[in-house]
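Worksheet: one structure, shown below.
Here the complex is missing a single protein chain, while all its other protein chains stay put.
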Amino acid sequence: MSGLELINFYVIPGLISGSIYALGAIGITLIFGILRYAHFAHGDMATLGAYVALGLVGSLALSPWVALPIAMAITALVAVVLDRVFYRHLETRPKILTVMASLGVALMLRSVVQVVWGVDPQVYSTGIVRAESYGGLMLRSRELITFATATGLVLFLMAFLRYTRWGKAMRAMSDNPELARLCGVNNEAVTRLTWVIAGALAAAAGFFLGINTELNTMMGWSALLAMFAAAILGGVGRVEGAVVGGLVIGLVEELSVLVLPSQYKMATAFVILILILLVRPQGIFKGKVL
Amino acid sequence: MTYRSQLVASLAAAGLIATSSAAFAEAKVALMGGITGPIAGMAPAMIASMKLALDQANAAGLAIGKITYQEFDCGCNPQVATDAATKAVNVFGADAAVGPACSGALLAAVNSVTIPAGVLVVSPSATSPKITDLDDKDLVFRTVPSDDFQGRALARTLLERGVKKVAVAYINNDYGKGLAEAFKAEFEAKGGTITQFRGHEDKKASYRSDLAELAKGGADTLVLFDYGNASGMTILRQAIENGFFKQFVGADGMRDENLIKTLGEANLKHFFVSAPVGEAGAAFEKFAEAARKAGLDPNATFAATSYDAAALVALALEAAKGDKAKLPQALRAVATAPGERIYPGEWEKAKQLLAEGKEIDYKGASGDHEFDAKGDVPGSYAFFKVEGGTYKEVQKMK
Amino acid sequence: MNPVLVMHQVRGGYGDADILHGVSLTVNPKEIVVIVGPNGAGKSTAMKAVFGLVKIRDGAILFEGEEITGWKPDAIVRRGISYVPQVKNVFAEMTVHENLEMGAFLAKSVKAEAFERIYTLFPDLKAKRNALAGSLSGGQRQMVAMGRALMLNPRLLLLDEPTAGLSPKYMEQIFQICRDVRDTGVAILLVEQHAKQALAFCDRGYVLATGSNRHEGAGQELLNDPEIAQMFLGG
Partner (left out) sequence: MDTLGLLNYAIFMGVLIGIYALLSLGLNVQWGYAGLFNAGVAGFFAVGAYLSALFTAPPVPDRIMGWELPTGVGWFAAMAAAALIAWPIGKVTLRFRSDYLAIATIGVAEIIRLVLRTEDLLSGGVRGITGIPRPFGDLPYEWSQLAYLGLTWGMVVVIYWALERQLAAPWGRMMRAIRENELAAAAMGKNVEARRLEAFILGAAIMGLAGAVYVHFMRAITPEAIDPMMVTFLVWIMLILGGSGNNRGAILGAVIIWVIWSSSELLTDRLPAEIATQAKYIRVFVIGLMLQLVLRWRPEGLLPEGTHVRRSS
């Protein structure tokens, strides 16, 4: 096998799925870090985002790329509402109850998508897009845009967290919630902001998953464990960790078929997850160990 | 003991609608689709096809009276399916069931519910060879052939068409694996070469590395045993987009019109599928016409087998005059030769012949359904290509 | 001269059980007041009560003549009180500079003078301004914590055992900083485990036991009281 083949058929697809996982994992890692629980409805939130974009494409005849930011905004709003209705009242109770609640929300979101959009697999645009060669590198514009948008969103988020007042407040909450409160940081506002970001990025993850393959109502749930693995691999609370974790999981999944039967492709993420929990639970970037 | 009374009176306490008894006992058919779960995407078309058959039967006004039907969700899951089957048999009071859709669900449901209760089951989509070997008291039938037949027929057809070297990819479930193994056995026995033989799981975002692996060994043809509305579509798309393989061959699961719409007909010039057909080609056309009129895609996966399963159940009910004990026998009588040929939609004719005590022989949209001793259909198949937004027969398969 | 802080017969605790059974104390402007007492005396609780972190069932707390009993911490911060908890008192994953910024979170925009003031007070921090607070030594962390608390120009600074776990050298440095801070016009109320050293350096002290006042007076005065020496200070 030539090096180019390895890059075109294993590395590039790995990086594409990796950036999709990363977008989901960022939300998971922020929620884990700031609100301190595992959010099991995250995958289905991504599904919802993807279908909202589909709805916009279908009903308003928008280009998918125009629908994306709108879908992100809508999903962000949904995330804030879900938090308000289903999670907020559990704030003072053991976190595990919130985890349970998120499982229930996952089921509810999925059945809403099934009822509204049906269970047939759907696509944003029909037809085949053949790759163009960039000096032997086979790439499609949608893949370039996926990668570029994911990178852009991540850089934007990192700059936001690093340089803005509310970004710092989020980091402070993640770092030391008690102290953040003593500094006068409004808990509720940070929680809302976290959900806005997590919801928007989940929608982006779902959208890119949909545009690179097809949309189906189980798509988010199927990617959830890979996203969790990415978040934990990178280090809980670490945005840069979630990105690296996502890319690693994506790559390893694709490369695994070189040595394993394809049926075990999904298992590679779980194996990495369990190994990292055993060997280095703080993750690559020294995240929190909850 | 009389298993249950034919008259079902009010069950108001359970929230059930009271039904009054007519001159004839009502016939009841349970439609058991995989509405939730892994094949949820196929269920709506399957259920709609079943309903189409039963609605036609009711419109024709059969002697047994109106056939009442109700949907049950077998979820492609044994717990859900047994629960649904129990309700179908005991609460709804089904005389017969169409389904369950998935082999695993069917095995559990028939073993623990319908066979002991003596209820006839005709599945349109459970393809596992394990169903053949069931000790089923002649109560389990299917209108879809066991994977074995189709896989072998496809292998012979490809060799006949001069394809000697293929790579095989299959979805890792009983459908994909069953077909793949039958295909492999026959293809290799008849001198073909299989360069790669790989299973995969559904719902991954990328199958490009799988395809790169499959391409190793230099086969030009990919045989893809999967569903056209699941990972099958993703794999086909990614293969075409990346220039893997020159020719693609699928089985009936891949025959999906939505696939043509999604990927574009121009891109599917080298895509072929096998699917069961009746020996008289007109049968499918009759079904297709009715289906299109009802707004259904006749080529949707398992739509034709679903229609046939429901139609056969209705005909058997008519022939048995609603006597549940005689249903299996009646089913064999209406489905198999000898008898006057009945095509999909010819309810009036069937009704009249049965009333006169004559034999009929149903020729279905998806095959002739000449049941063997095990309740399986041998299936006759044709090889299809994509043309005009649908699938056109290229040749018969032997 | 009006006192900065008055606690009058405060009773309360966490949950249903009372820890404070009537604690009263006063802090005057430009004064360092220390609370000492044996373990479980309610020292830290008394301080947290000022900052709105304890459920108060009876009594009153007045800041600059205004009653602040039952206020939320962020309102209290805005009113002019800052609090430095005993443990986990810095944002370990943020830089020293960002820690100070968080101290001024409520100010919306941070004035450069505020940073200058803090860096003048803690020259060690200026050199380390871009280091992660988590990487600093215990003494330096305490400085970050105090610096953070001083960003909004409070009139009263609450310190919960600022010298816990520090070497004597750092302890002395922290005390010196406290004096410097006081000299800029901030009153300080602190809880101390190291009673002897604390009473020696403070202006006035309170001795608490089992949630109520036992003694009060100037630091040196208390130190010389044999009863106190025997009771709490181990001679």
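All chains are identified by letter, namely A, B and C, in their written order; residue positions are counted from 1 within each chain.
Here is the rule we use: a contact is a pair of C-beta atoms (placed from the backbone, for glycine too) under 8 Å apart; a residue touches a chain by one contact, two chains touch by 3 or more.
As the structure is a prediction and not an experimental result, all values here were calculated from the model.
Chemist: Among B:K66, B:R161, B:K177 or B:K326, choose the residue that contacts the chain missing from this document, as touch is defined above.
Modeler: B:K177
Chemist: Of B:G37, B:G151 or B:G250, which one is in contact with the hidden chain?
Modeler: Touches the omitted chain: B:G37.
Chemist: Considering the whole complex, which of B:L52, B:A117 or B:I260 touches the chain not shown?
Modeler: B:A117
Chemist: Considering the whole complex, not just the chains shown, which residues of chain A touch the missing one?
Modeler: 32, 37-38, 86, 89-90, 92-97, 99-101, 103-108, 110-112, 114-115, 119, 225, 228-229, 232, 261, 263-264, 266-267, 270-271, 273-274, 277-278, 281, 289-290
Chemist: Give me the chain B residues in contact with the hidden chain, please.
Modeler: Per the touch rule, chain B residues meeting the hidden chain are 1, 3-5, 8-11, 14-17, 33, 35-38, 43-44, 47, 51, 70-73, 75-80, 82-84, 86-87, 89-93, 102-105, 107-108, 111-113, 116-117, 128-130, 133-134, 172-174, 177-178, 199, 201.
Here is the rule we go by: only the chains that are shown with their structure count from here on.
Chemist: Where are there more C-beta contacts: A-C or A-B?
Modeler: A-B
Chemist: Counting in whole Å, what is the centre-to-centre distance of chain B and chain C, each centre being its mean C-alpha position?
Modeler: 77
Chemist: Would you mind pulling out the distance in Å between where the CA atoms of chain A average out and where those of chain C do?
Modeler: 43
Chemist: Rounded to the nearest whole Å, what is the centre-to-centre distance of chain A and chain B, using the mean of the C-alpha atoms as each centre?
Modeler: Here the centre of chain B sits 38 Å away from the centre of chain A.
Chemist: For chain C, write out the residues touching at least two other chains, lowest number first.
Modeler: Touching at least two other chains: none.
Chemist: Can you list every residue of chain B that touches 2 or more other chains, as numbers and ranges?
Modeler: In chain B, no residue touches two or more other chains.
Chemist: Help me check something: in the complex, which residues belonging to chain A touch chain C?
Modeler: Interface residues on chain A, with respect to chain C: 165, 168-169, 171-172, 174-176, 178-186, 237.
Chemist: Okay, in this complex, where on chain C does chain A touch?
Modeler: 51, 73-74, 77-78, 83, 85, 88-94, 98, 101-103, 105-106, 108, 148
Chemist: Please output the residues of chain A touching chain B within their complex, sorted ascending.
Modeler: 1, 5, 8-10, 12-14, 16-17, 20, 114, 118-121, 123, 126-131, 138, 140, 209, 212-214, 216-219, 222-223, 253-255, 257-258, 261-263, 265-266
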